[in-house]
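Sharing a structure below in structure tokens format, with a few things to ask.
Left out: one protein chain. Kept in place: all the others.
In this document, chain identifiers A, B and C correspond to the written order of the chains, with residue numbering beginning at 1 in each.
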Amino acid sequence: MSEDYNDNKTIQAQSSEAISGGGSVSPDLDYVRPAEIPDQDLYHGHSFLTKWVFCQDAKVIGVQYFLLATFTGIIGLILSWLMRLQLGFPGAAGFMTAEHYYQFVTMHGMIMVVYFLTALFLGGFGNFLIPLMVGARDMVFPYLNMVSFWSFFVAVAVLLASFFVPGGPTGAGWTLYPPQTILEGTPGSGWGILLMCISLILFVAGFTMGGLNYLITVLQARTRGMTLMRMPLTVWGIFTATVLAMLAFPALLVGALMMTLDKVLQTSFFMPTILKAGEVLEYGGGSPILFQHLFWFFGHPEVYIVALPAFGIVSDLISVHARKNIFGYRMMVWAIVGIGALSFFVWAHHMYVSGMNPWFGFFFATTTLIIAVPTAMKVYNWILTLWRGNIRMNVVMLWCLGFIITFVNGGITGIFLGNVSVDVPLSDTYFVIAHFHMVMGIAPLMVIMGAVYHWFPLVSGRFLDEKLGKWHFWLTFLGAYSIYFPMHYLGFIGVPRRYFEMYDSPYMTSAVGMNEFISTAAFIVGAAQFILIYNIIKTLKTGKPAGHNPWKANSLEWLTPKVPPEHGNWGERLPVVHRWPYDFSVPGAKEDFIPQTTPPSEVAHTEAEKT
Amino acid sequence: MHVGIILFLVILGSVLFHIFTPWYWTDIASNWGGMDDTITLTFWVGGGVFVAVCLFMIYCVFKFSYKENRRSEYKPEDKRLEKILTWATTLGVVALLAPGLMIWNQYVNVPKNAREVDVMAWQWGWQYRLPGEDGKLGTTKITNINDENPFGINPEDPFGKDDVMIQSDVLNLENNQPVKILLRSVDVLHNWYVPQFRAKMDAVPGIVTYYWFEPNKAGEYEVLCVEYCGVGHYAMRGTVIVQDNQEYENWLKEQETFSDLIANQENNIEINKKKLAKK
Amino acid sequence: MSDPKIEGLALKPGFKGMAEDTSSDQTMFKGVHWGKAMMWIFLLSDTFIFSCFLISYMKGRGSTPVEWPNPSEVFALDAFGVPVPLLLIAIMTFVLITSSGTMALAVKYGYEKNRKMCGWLVLATAIGGLTFVGMQAFEWSKLIHEGVRPWENPFGAAQFGSFFFMITGFHGTHVSIGVIFLFIYAYKVFAGHYDSGKRGWFTSMKGDYVEIEILGLYWHFVDLVWVFIFAFFYLW
Partner (left out) sequence: MSETDKQDQTTTHKIGIYLWIWGLLFVLSFFSYMVDWYQFQGMLRWSLILFFMFLKAGLIMAFFMHLFWERYALVNVLLWPMTAIACFIFLMVAEYQYTLFTRLFYFFVGG
């Protein structure tokens, strides 16, 4: 507790000293302000149930989120296989009707975006890394954190239950555009959509509980010396993404609730007068475009909810493994915050051809292309971090390089789609599919994989197998690139998305060969992911022990007294932070890294420097 | 070493694929060549950035691979470099945005001489309505739609009487004559899209949306629905035939107008009544 | 509340203080309890929910060509045989503001550790909230009686009923949850949990009068939302 802190030197506010002070070695900077918040009381579980199931330790909750998200992700993967089977080899799967195809498309999209990527980045990495990286004992509200996970669990259960209800899961496309979502003629327009809406509402409720935790932990529970500008970019990414989630999910919640009422109570929020099979339905006066606005007011920030944590994590991975400080840290932070803020002003670039007020095109094209600038800056800074670094060519770095290539590729095609009149011929074609899979499917996945190889030694205390990892990487990267790069060109010829069958239009027959190729690649890439699962299982038993700080990283998560860290993270006393987490290869220092907790006076110098 | 080579091959392969690809856009058949040009421009600028960034990265991979006794450079920031890069990027973005916005300005402003076409969509098909002699379309109402009034034209609206009705998914258009497509849906979202014309817009139930183009190449084109509209989405096709003035006029004369339809129906009723009376 | 005192840090007011708070270590909101910071961020998120509701309402109402019912007539109530426009709504507003005032005083007395005063005021707030919910139930049943349904209404556009029941229902849910917590907290105040620092129900944290302020924030927020609903739903 507080008696650990007995610094009583004269006040010299660390805060006014701006950022980092990285590398400077002046002894009077050793002083760190005393603690202003009391140490946190933690509830320690005793039974198996309270230790591993209804557990309040953020690290365990993070792993729980990770496992459940991965489980739903594998379901999403299998669904994508079935879709690709139909597209590449029509009729190969006998049971595949158009209804099934559209249900698989919808569930694949929704699972991957919300239940896999969002849950994995924020719930998984967020829970595990935030308290460790900012030097807290745990999340600030451990009980709420636990409830958050179990809400997510129920949300997933409800989502998967929709596979077994009459009519099957909804097949309305992941965007769930009304009116077709809740009308006959769309698969799963009865129970399916209802369960989808309920599951989303549960997810949002659960996520809000988790999100409050992440935000308050970052804002109010950092350790001594940890200023915002000394936080690793991982924390910045997850933090900003959580802010976006807290402000964007409300729109989804409202949309889902109104849709539920339209379905159950026959209200007409989104439903205009509709003539169906010769009969006028009991609806009238609603506006389908309103749902699209609400959906994308959530949907666009959602893209960055997935992307920003990836940006943050990859910055840290590149920095550690290139043994070089991240280039332009302040620019990186401001870019993350700026992208996050701007993401609330661009939503209708998903709706250029939706029939909204046509004048919106000018506004949204401009705001959208403004976002390209901070995003491009981040890319430059990543490669400038590699420049004159000392790059370890291990599996983690491979995933980072893969990320940069796929992300730049997807980012550039984003400029096509964001630029309003260029979007007109390309929207609703395979170009869009290729773009968003490249930029928010493959690119964040590369980061997740890199992060798994990077932090696995911390979670389990053992290294993952490098050789298997390299197979995993090359199969995934080359495979995924050869799926999505050619797919852009299908969009150019005009092949529309969400087509169950192409028939024999002249420009679509030329797509047949490519579809076969893409599907084959998709099967291989999907199968390659099981290498990782095998690797993890194998490593847990026989992997090489990692020991303390195996990557020679600087950030706090590697500096816990025990590996893997135990509940409470820090043992007797909380760490005290003296520098930013990117002090790699500081001139004059003996080692090529200086951990954040090393006070300036204790930095070991080279012989030359001392004399 | 091999990492750099493989990554280089990936980039090289991408560029070669782009140059030699047999999959590229269909021959344009409308006035929206500007969209193609902007895409080409974006390809040059964006593709250039992509190749440059990746090649720089690959160079770093070759040059700065781990060596035991080498130290990285310690340089947290370089204000000048960052400033240059920011401005260069901004410049590039503006260069791409400007033509995009100019073409959009043309896209939303329909020329005065454009002929209107009412495209009515349902699950899963199309039909079309053209203005008659008066050059104006009558107002419509979904609740008016029935067998006698397939387009739901308001019977009181004088503009609607002479509207030409095409109860088929084949639409004929006159070459080099701008058309304003007015999209209307009676049930869910649809989108009337001909890849060769480049232009598209959703048909939204409850409102009427529009876009325009000027076909400039005679021929027959396939219409696709490109907004997901339920299980029949992929089969929702139509046809557009672009023809020269004379052929078009001939075709137009053969089509039935709303008043013809009403007259015919009354005729039919008369005939049937007579038939009934005879029996 | 007012600027806290923090060891080793001179807190400056205004934007200069904001810059220093933001760039300092440990906390960004100086002297703000975790729970209070959490409630604020939660309310921010909740604001977005209500904003989305009201924006949808605006879009729905604005784009319907069917005539919108005149709320002044729909919500009129007969008093002594004369229809008075918005009478019930006016009383509801009065009740909610009253309860907001008692809550504000409860927070004040809480910080002064005046257990009795604080407890009675929280209880008064709870009763005010309960009255509000009761009147809302009366208003709903009156409208339902007159034939207003979520899917239709006899006075004009069908969306009127939909938005009315959805938005006031969502607000009413907030009030009801608030009332439940107010009763629980009133009990906790009287039982002295905040004086003795008894650990809470969900949390391992020690009880403290700051929890009354946190509850107060929520309750004032409910009142705040009502201000907007009153303006946009009943006066527009």
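In this section, a residue touches a chain if its C-beta (ideal position, glycine included) is under 8 Å from a C-beta of that chain, and two chains touch if they have at least 3 such contacts.
On a predicted model such as this, the values are computed, not experimentally measured, just so you know.
Visitor: Please work out which displayed chains the absent chain touches and list them by label.
Guide: Counting the whole assembly, the omitted chain is in touch with A, B, C.
Visitor: From the list B:I58, B:L130 or B:L182, pick the residue that touches the absent chain.
Guide: B:L182
Visitor: Counting contacts across the full complex, list the positions on chain B that touch the omitted chain.
Guide: With respect to the unshown chain, the touching residues of chain B are 136-141, 154, 157, 159-160, 182, 184, 206-209.
Visitor: Which chain C residues touch the hidden chain?
Guide: Considering the whole complex, chain C reaches the absent chain at 1-5, 11, 13-15, 17-18, 21-22, 28-33, 37, 40, 44, 47-48, 51-52, 55, 58-59, 61-65, 72, 85-86, 90, 93-94, 97, 100-101, 103-105, 108, 111-112, 197, 206, 208-210, 213, 216-217, 220-221, 223-224, 227-228, 230-231, 234-236.
Visitor: Considering the entire assembly, which residues of chain A contact the chain that has been omitted?
Guide: Here the touching residues of chain A are 2, 35, 38, 247, 287, 289, 293, 297, 344-345, 348, 356-357, 359-360, 363.
The rule is short, and it goes like this: only the chains that are shown with their structure count from here on.
Visitor: Considering only which chains touch which, label the overall pattern as line, ring, star, complete or other.
Guide: It is a line, because the chains touch in a row without closing up.
Visitor: For this structure, which two chains have more C-beta pairs in contact than any other pair?
Guide: Answer by contact count: the chains A-B.
Visitor: Please tell me the distance, in whole Å, between the geometric centres of chain B and chain C computed from their C-alpha atoms.
Guide: Centre-to-centre distance between chain B and chain C: 48 Å.
Visitor: Which positions in chain A are in touch with at least two other chains?
Guide: Chain A, residues with two or more chain partners: 285-287.
Visitor: Residues of chain C that touch two or more other chains: which are they?
Guide: Residues of chain C never touch two or more of the other chains.
Visitor: Using the touch definition from the top, list the residues of chain B that touch chain A in their complex.
Guide: Touching chain A: residues 3, 6-7, 10-11, 14, 17, 21-26, 32, 34-36, 38-39, 42, 46-47, 49-50, 53-54, 56-57, 60-61, 64-67, 70-78, 81-82, 85-86, 89-90, 93, 96-97, 99-101, 103-105, 107-108, 122-123, 142-143, 145, 183, 186-189, 191, 193, 195, 198-207, 209, 222, 224-235, 237 of chain B.
Visitor: Could you pull out which chain A residues touch chain C in their complex?
Guide: Within the complex, chain A contacts chain C at residues 11, 13-16, 18-19, 32-37, 41-43, 140-144, 208, 211-212, 215-216, 219-230, 246-247, 249-251, 253-255, 257-258, 261, 265-269, 282, 284-287, 290, 293-294, 297, 577.
Visitor: Which residues, counting only chain C, touch chain A once they are in their complex?
Guide: Against chain A, chain C makes touches at 6-10, 20, 22-30, 32, 34, 37-38, 41-42, 44-46, 48-49, 51-53, 56, 59-60, 63-64, 66, 150-151, 157-159, 161-163, 166, 202-206.
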